[in-house]
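Pasting in a structure now, in structure tokens, and then I'll have a few things to ask.
Missing here: one protein chain of the complex. Every other protein chain is in place.
And now, subunit A:
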Amino acid sequence: MAERRLRVLVGKPGLDGHDRGAKIIARAFRDAGFEVIYTGLHQTPEQIVAASIQEDVDLIALSILSGAHNTLLPAVYSTLKEKGAEDIMLMAGGVIPEDDIPGLKAAGVAEIFTPGTSTEVIVDWVRSNVHPRA
């Protein structure tokens, strides 16, 4: 009877105003049976982390097109750490150059998907890597 449902926060930090990618991912996650907390555009790292904690999500999935990934993503991770919430996984998708990926992974981002990745691949990654915390 008791069954954990995966909860994911989908949001978009930064200044650019395109939420198409975030919406596509939110729908793909819903269709995969996850509960998606969709927070929309222009989120600060602090807002994202506060919402993630209140919503008790297992994963934060951020869409970034603005080019500010090298500051925004590490900022989200360090804010999670500050709040003792680094057990919440962090994933990002968007226009992120290959060269930046190792650095971002070292800074706490579990996985990064670049444009053109199918939603199936992303959902599969979530299914095999993110487990609702006991």
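By our rule, a residue touches a chain if its C-beta (ideal position, glycine included) is under 8 Å from a C-beta of that chain, and two chains touch if they have at least 3 such contacts; residues count from 1.
Criterion: contacts and distances are computed from a predicted model.
Chemist: Suppose you had to identify the omitted chain by its UniProt name; would it be "Amino acid ABC transporter permease", "Tungsten formylmethanofuran dehydrogenase", "(2Fe-2S)-binding protein" or "GTPase"?
Modeler: Checked against "Amino acid ABC transporter permease", "Tungsten formylmethanofuran dehydrogenase", "(2Fe-2S)-binding protein" or "GTPase": the hidden chain maps to "GTPase".
Chemist: Which of these touches the unseen chain: A:Phe29, A:Tyr77 or A:Phe113?
Modeler: A:Phe29
Chemist: Just to verify: which one of A:Ile37, A:Leu59, A:Leu73 or A:Met91 makes contact with the chain not shown?
Modeler: Hidden-chain contact among the options goes to A:Ile37.
Chemist: On subunit A, what residues meet the omitted chain?
Modeler: These residues of subunit A touch the chain that is not shown: 1-5, 7, 26-27, 29-40, 43-44, 46-47, 50-51, 53-56, 83-85.
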